[in-house]
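One protein chain omitted, others in place.
We call the chains A and B, going by the order they appear; numbering starts again at 1 in every chain.
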Amino acid sequence: MLKVIAFNRLSQTAYLCLGLLALILLPWLVGFTGGNYWVRVLDFALLYIVLALGLNVVVGFAGLLDLGYIAFYALGAYSFALLASPHLPQQFESVAAVFPEGMHFSPWMVAVFSIILAALFGIILGLPTLQLRGDYLAIVTLGFGEIIRIFMNNLDRPLNLTNGPKGITAIDPIQFLGISFAKPLDLGFVQIPGLYLVFYLFLLLAIAVAIICTHLQNSRIGRAWVAIREDEIAAKAMGINTRNMKLLAFAIGASFAGVAGVLFSAFQGFVSPESFTLWESIVILAMVVLGGIGHIPGVILGAVVLAVFPEVLRAIVQPLQNVIFGHVLIDAEVIRQLIYGLALILIMLYRPGGIWQKSGTK
Amino acid sequence: MSDHLLLDVANVSKRFGGVQALDSVGLQVPYGSIVGLIGPNGAGKTTFFNVITGLYPADSGIFLFDGTSYFPESVSEVTKSGLARTFQNIRLFGEMTVLENVMVGCHCRSKTGVLGAIFRLPASKREEQSIREKSLELLAYVGLTEFANMQARNLSYGHQRRLEIARALATEPKLLALDEPAAGMNATEKLELRELLLRIRADGKTILLIEHDVSLVMGICDGLTVLDYGKVIASGKPADVRVHPEVIRAYLGQGAV
Partner (left out) sequence: MDIFLQQIINGLVLGSIYALIALGYTMVYGVLGIINFAHGEVLMIGAMVSLSLLRLMLDLTSGLPTWLILLIVLPFTMAVCAGVSYAIERIAYRPLRNAPRLAPLISAIGMSILLQTIAMMIWSRNPMTYPQLLPSSPIDVWGSGATITGKEIVIIVVALMVMSGLLFLVEKTKLGRAMRATAENTQIAALMGVNPNRVISITFMLGGALAGLAGVMIASNYGNVHFYMGFIPGLKAFTAAVLGGIGNLQGAMLGGLLLGLIESLGAGYIGELTGGVFGSNYQDIFAFLVLILVLVFRPTGLLGEKVSDRA
């Protein structure tokens, strides 16, 4: 008996090591076969994993449909954009005076700041709305997301805070211990391209977030969330302060998005309101739904599939149409939207537990 | 003398639109007793439960629990102060396992917060362990140990009712308010329930019971209050209440008492 347990433990650790090794080698493999474009796709996929896990806390654990989730991502992204780019010093002489060398706040400081900011906004949004029924909550959060986007789009007058639809450019890249992730890292025996460094960083973040979510799920707090999701009245009867628990879910989910936003901003070097539309909120929702609402491994899978698949599609479908029809009949973007729409409907109709269901779900 | 009363409510009224669901209802539950709240269907018994636990706000009433006066506004606060209830239409957390349902009941008596949960601090791990142990004990107490890892929605009806009781007990209540715990049970299950309730009382808890099963109620209740059309029509020892003319009249259409 002990031998079996020991063997299982051994094989588990072995699998874990193999898995980690595979992940470490992944960007090299992809970069070699597909080029930088595909490594970028992977980098974004990791960001989406963080976002999907964050939304999963709100939708999957506490059962609150937040259709304005992308707003928290926007808050994080714009925070860093404003604190680490030439925009504010250029617009306001008073700022330029305080920061003669420009604003170059470190992404880590801004990340901490945006965790607090996003959580705060999450609570502000949640306080008046958490007593609402599911569908009302969805629409109100949608409205909130739109309000944030409208502000981002219009706060370029009378004072130019966000540069409106043009967005903010020349944002500092990610820096860690003096190493800039925009340039390759020269280790002597190997040169690690910046994109690969970003991959490893985002991978660490995604793993950290996944672990945090798992710990929360298997705790007193996670149980309370599921109870609220299943039957809020019964949850109250258990002595659970449902309002505070829901606010907590909102705040935690928001803070994940805030951090992801900061990193996105630094990675892309440029932000504009177009990256933060309702469609993006729906994309993340689709990832959570596809993976199985509430099921952490499923959500990760859903995020990866929905982040990578449309790119694969784009690479195949357009040349294919050219070959068959001589020109592109249906744009890859349109196909992507079609798939998302169908996925949401079909999953709800035929496999509501997601493509990778939690064991025990019927 | 109300210092021997765990629950002492008076003048409780509640109106829904055109219907006076509760009309100056008063109820006393002495410590360590089993009190039954009976009456024909629609008399207002569940409404009464909903009011004293804060699910519906009362229009008026004086509420004394464990010597302290309270106005029932927040269901979770009422539970925390020691009044736990079960529901007429079973409200288990269907997706969770039987054990997890009971563990949720321990929520208000534990304190691990976000940081403790995320970082798995030693104190949190210890608390989680003790929640687990306590829940297993409660399952054993109600006789559901073998189903611990089964999904709650797959339990038989009678077992689900017992699970609800276990879950309510997990909140460490002083008063256990049960809404028709015997509904839908067969004779054997009812006997087992009877045993369970007596055991719960013997272990120092007080029980307030809504029930339709007359023999069960007559057998274990120390006191009865009878509700009809939102009003209390009789109150006292079971033997006395049974022969009360108002009570007989109220039940006449339902079959002889």
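By definition in this document, a contact is a pair of C-beta atoms (placed from the backbone, for glycine too) under 8 Å apart; a residue touches a chain by one contact, two chains touch by 3 or more.
Please read all numbers here as calculations on a predicted model, not as lab measurements.
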| item | value |
| --- | --- |
| Touched by the hidden chain, restricted to displayed chains | A |
| Contact with the hidden chain (one of A:95, A:112 or A:132) | A:132 |
| Candidates A:83, A:117 or A:142 - the one touching the absent chain | A:142 |
| Per the touch definition above, residue among A:65, A:221, A:284 or A:299 touching the missing chain | A:65 |
| Touch residues of subunit A, complete complex, unshown partner | 59, 63, 65, 67, 128-129, 132-136, 138-140, 142-144, 146-147, 150, 154, 157-158, 233, 278, 282, 285, 289, 293, 330-331, 334, 337-338, 340-346, 348-349, 352 |
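In this text, only the chains that are shown with their structure count from here on.
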| item | value |
| --- | --- |
| Sites on subunit B touched by subunit A in the complex | 53, 55, 74-76, 79-80, 84-85, 87, 91-96, 100, 103-110, 112-114, 116-120, 124, 127-128, 131, 151, 167-168, 170-171 |
| Parts of subunit A lying in touch with subunit B, wherever the complex brings them together | 212, 215-216, 219-224, 226-227, 230-231, 233-242, 248, 252, 360-361 |
